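One structure is given below, represented as C-alpha cells, and several questions about it will come after.
The other protein chains are all here in position, but one chain of the complex has been omitted.
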Amino acid sequence: MSEQKVDLSVDLGGFKLKNPVVTASGCFASGREAAEFMDLKELGAVVVKSMTIDPWPGKPTPRMAETPSGMLNAIGLQNKGVDHFLAVDLPWLVSTKVPVIASIAGNTVQEFMLVAEKLRRAPAVVAVEVNISCPNLEDRNNMFAHDAKATASVISAVTRMVDKPVFAKLSPNVTSIPSIAEAALDAGARGISLINTVMGMAIDIDTHQPKLAGVVGGLSGPAIKPIAVRAVFDVHRAFPHVPIIGMGGIMDAKDAIEFILAGATAVAVGTANFINPAVGGEISRGIESFLRTRGFRSVAAIRGQVKIEG
Amino acid sequence: MSEQKVDLSVDLGGFKLKNPVVTASGCFASGREAAEFMDLKELGAVVVKSMTIDPWPGKPTPRMAETPSGMLNAIGLQNKGVDHFLAVDLPWLVSTKVPVIASIAGNTVQEFMLVAEKLRRAPAVVAVEVNISCPNLEDRNNMFAHDAKATASVISAVTRMVDKPVFAKLSPNVTSIPSIAEAALDAGARGISLINTVMGMAIDIDTHQPKLAGVVGGLSGPAIKPIAVRAVFDVHRAFPHVPIIGMGGIMDAKDAIEFILAGATAVAVGTANFINPAVGGEISRGIESFLRTRGFRSVAAIRGQVKIEG
Amino acid sequence: MIQQTCEVLSYKKLSEEYHLISIVSPEIAEAAKPGQFLGLRPPAGRSFILRRPFSIYRVNRRGDWATTIEVVFDIRGAGTAELASLRPHDTIDVIGPAGKPFAIPKKQHSCLLVGGGVGAVPLFFLGDELRASGKQVDVLWGAATASRLVSPIDAKRLGSMTAFATDDGSEGHHGLVTELLPDMIKRCGTEVIYACGPHAMLAAVTRIGLQHGIPVQVAMEELMGCGVGICMTCVQPIWNKDGTSVTYQRTCVDGPVFNGARVAWDAFVPNSPRVSVPEGN
Partner (left out) sequence: MIQQTCEVLSYKKLSEEYHLISIVSPEIAEAAKPGQFLGLRPPAGRSFILRRPFSIYRVNRRGDWATTIEVVFDIRGAGTAELASLRPHDTIDVIGPAGKPFAIPKKQHSCLLVGGGVGAVPLFFLGDELRASGKQVDVLWGAATASRLVSPIDAKRLGSMTAFATDDGSEGHHGLVTELLPDMIKRCGTEVIYACGPHAMLAAVTRIGLQHGIPVQVAMEELMGCGVGICMTCVQPIWNKDGTSVTYQRTCVDGPVFNGARVAWDAFVPNSPRVSVPEGN
C-alpha cells in the first residue's frame, strides 16, 4: 500500500551500488549483447568476463552439458585479453553509465599483477574481482582458490597494483570456505564473491566420452543454489562486516532475497542470463517490490537476517 | 537379439555381489518397508541406515527441504543403535537372504570401535561401511571425513575390530577427495563409498527461518549427480584397483552406467528410493538390458571405460 | 501398500480454493481405510521430484467397472499446481494406501469430527465409515474463511449436528473451532474425537478432549521425503507408553493418526548432550 521509497542501494565496502543486483562474471560477456534486451542501468554493476593479460583461446567443444536443474561448462576462460577490454569493451561500457567490476584471471601471480596494473586508472571500473579458480602453473596446476597461501599471494599482489577495492572470488570446492576467505581478507581483499562453479562431470553413456571436451567442468544454475546459500551464510557468520557478493543458481528475486538473508550484500546473476538476458533488471525490481510489500525500507534491513536460534 | 547371459556380478575387493546395485545408507532404512514394493534379492546388497553404539534421537523437524532437482536433509542420524539392529533388523534381513552392508557412525573413534566390535560376527553382513561424515567431538566438531588424519584414525580403529571388508564413505565437501581416500586406504579400507551429501542450506524468505531445523543439511538427488560422477572419476583415476561404490543422484539405469563408466564397481541408490521404493531392482534390470543390447558380456567390461584422450 | 500408474477419471473444481481429482485404482480403493493417504508422484522432467502426500477424501465403491479414490487439495506450490492441471485419461503414479488409519471405536457411539481448513479432507471418508457402522457423527469444521471450508454441504449431510467456525466470521461462528468445542461435546454427548488440521488446533483440541475425559485421535502433517517409512524426515515427538520419554516417530508409517494424548505437543526431543549430530543425513 505504502508508496514509501525502498532504498536498494548497497555499500560494498567503500563504494556504493544503486541496487544489489550485478551480473556474474562470464555470464554476461561485457554487456553489449544483453543490452539488446535490457537497459544496463537497471543493474547495480556489470561484472565482465574474466580477462587475462594475453588473449586465451579457450577449450575445444563441447564446452557445455545440461544437467538436472543446472549446466556444466568448460569454456577455458576464452577472452581477448585486458588490452582489448580497455580498448573496445570498456569505452562502450563507460558510454552506458553502468558501474563496471573487472574480473581478472591468470596462471601465475605475475599474470594477475600485470592485468591488475593495466586496470589501475580504468574509468568506470569501481572494483576488481579476482577469479582465483584458475590453475596455478607454479604449484602443479592446483587452483589458487584451493589453497590459502596461494590465495593470499594473488590477492596481496593484486591489491598492491590497484587502489580500487578488490573482491576475491572463491571456489566452493574446498573443505573450509571461511578459511580461504580469511586468507583473502588478510591479504587485503575488501570483500568476497562466492560461489564460483562446483566441479562436476558428465559422461555420454553411448559414446563413453565425457560430455565436455575439458572432461571436468563447472556446475552452475539452480542445482547449486543450496550449496551457495550455505557458503554465503558460513562466510557471513565468520566475517559479519565483510561485504559479500553472493551467487549460485539465482533465477529470480526470491532466490536473491534468500542470499541476502544469508548475508550477501549484493547478488550476482549468472546462468539465469542465458535463459533470460533481461533477468537482472527483473530481479532488481522484484527485490524492491518484495521489500515494499513487507514494509522494509531498505535492502540493508534484511541482510544477514536469517533467524538462527541459540 | 543375443540371448547371451550378461554377468552382473561384481567383486568388491574380496567379496562378490551378484549385481552392482545396492541401496545408499539412510535411504532404505533396513529394507523392511521397501520389501512391500520389491523383492530385496533383486539388489546386490542392502546398505542399512548408519547405526551408532547408543540410540540417537535425531534432530527436530523440519528435517527436509525440497530444492531444484534435489532435497536437503538434516535427520541427525536417528537410529535405534547397533543392539537393536542386531536383535531386530538383522535377523529379518538374514531371512530375506540379501547380503547386508552395515553402515556405522559415531562421534569419537571409540564409538566407531564399539559398534564395529559388535558387528564382528554378525551373520549376512558382508562388509562394514564407515560413515565418517560425522562431527568429531574430539576435534571441535570438525567432521572426520574433512580431515585425512581423523579419517585414518577411524578407519584403522574399525579395521582392527572387524575382519570384514571396510569401506570408507567419503564426503564431497573437501578440497581433495583422493587425498582423503588415500588416508582411508592406507589405514586399511578395502574400498571407498562416495559421495555422501553435499552441504547446503535453504531459507524461507517469508519467515526468515532456515528451512531445516538443523540449519545446514545435506543435498542429495539428481542435482548432485555431476559432482558425484566427478568424485568417482577422480578417485578411480588415483586408485584404479580400489573398488568404489558410487552414488549421488542415481535415478535410473542410465545414471548408474555413467557412474560405472567413471570407475564405480557398484552403485548405490539413495534419494531415488523415496520416489520409487522398487527402483533398485529396476536399475539392476536396466543395467543388464543396456549391456545386453550393446553386446557387453559383463558389467566389469565397462567399469572405468570413459574415454579420456591424451 | 501398492505402487501403480493410475488413470485420472475426473477433475472437478470444488470451490474457489479446492480441487478434487478422482483416480482409478480398484486395488488401492479396496484396501484404503479412513485417515490413510496417497503419495502422488510428480510427472517426469520436473525440477521437483518428491511424491506429495494427500489424504484420501473418499473412496468410490459404487459400480463395478471402476473403483476410484478421491483427493481434495488446494494449490500451494508447483506440485499441487501440476496436480490441478490433470484431466481425465491423464495418468499419475500413486503409492497407497499409506499410513495408520483412524481406529473405529468398539464401545463408544458418539463421534465428533473436528477439521481445520484442508484438514477436514480425511474426515469425510471417516464419517462415512462411522455412519456405516452405526455410529453417531457430529461435525465441526473451522477455516480462515468460508471458501476454505471443505464441502460444507456434504459436511451438513454427514453430521447429526454440524457447526462451522471461520476466522473472519464469513460462515458460522466468528472465531476458532476450539471456542465451539466444549459446547459441542456437551450437546452431542461426544465420546470420541477425531481431529485433523493445523498443529496448534490439534494441540488445543487434544487438551480440551482430555479435559473432558474423551480420547482424541489426531491425523498429523509433516514434510515427507518418501511417505513409506524409509527416510526419517516426517517425524513427530511421541511420548512412550509410560510417559517417561519422548522419541521421534514417523508420521508416514507410525501415523499420520496418533493418539493425541501421546503427542509431545510443545516438546522437542532433547538431544542427548554428548551426542553431536551431523549436519546432513
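The first chain written gets the first letter, and so on, giving A, B and C; residue counts start at 1 in each chain.
Methods note: contacts are C-beta pairs under 8 Å (C-beta built on N, C-alpha and C of every residue); 3 or more make two chains touch, one makes a residue touch a chain.
Only a predicted model underlies this, so the values are computations on that prediction, with no experimental measurement involved.
Colleague: Out of A:Q78, A:S156 or A:S176, which is the one that touches the chain we can't see?
Modeller: A:Q78
Colleague: Tell me which of A:D54, A:E117 or A:D204 is the one touching the absent chain.
Modeller: A:D54
Colleague: Just one of A:G13, A:P62, A:G188 or A:G304 touches the chain that is missing; which is it?
Modeller: Among A:G13, A:P62, A:G188 or A:G304, only A:P62 touches the chain that is not shown.
Colleague: Give me the chain C residues in contact with the hidden chain, please.
Modeller: 45-49, 78, 82
Colleague: State which residues belonging to chain A touch the missing partner chain.
Modeller: Residues 26-29, 33-34, 36-37, 49-50, 52, 54, 56-66, 68-78, 105, 107, 131, 133-135, 137, 141, 143, 196-197, 199, 214-219, 221-222, 271, 273-278 of chain A touch the chain that is not shown.
The rule we apply is simple: only the chains that are shown with their structure count from here on.
Colleague: Based on mean C-alpha positions, which chain is nearest the centroid of every protein C-alpha shown?
Modeller: B
Colleague: Centroid from C-alpha atoms only, then distance chain A to chain C, rounded to Å. What do you get?
Modeller: 46
Colleague: For chain A versus chain B, what separation do you get between their C-alpha means, in angstrom?
Modeller: Their C-alpha centroids are separated by 34 Å.
Colleague: Two or more other chains in contact with one residue: find those residues in chain C.
Modeller: If we look for residues of chain C contacting two or more partner chains, we find 47.
Colleague: Multi-chain contacts in chain B: which residues touch at least two other chains?
Modeller: 68-70, 72, 199, 215-217, 219, 221-222 - these are the residues of chain B that touch more than one other chain.
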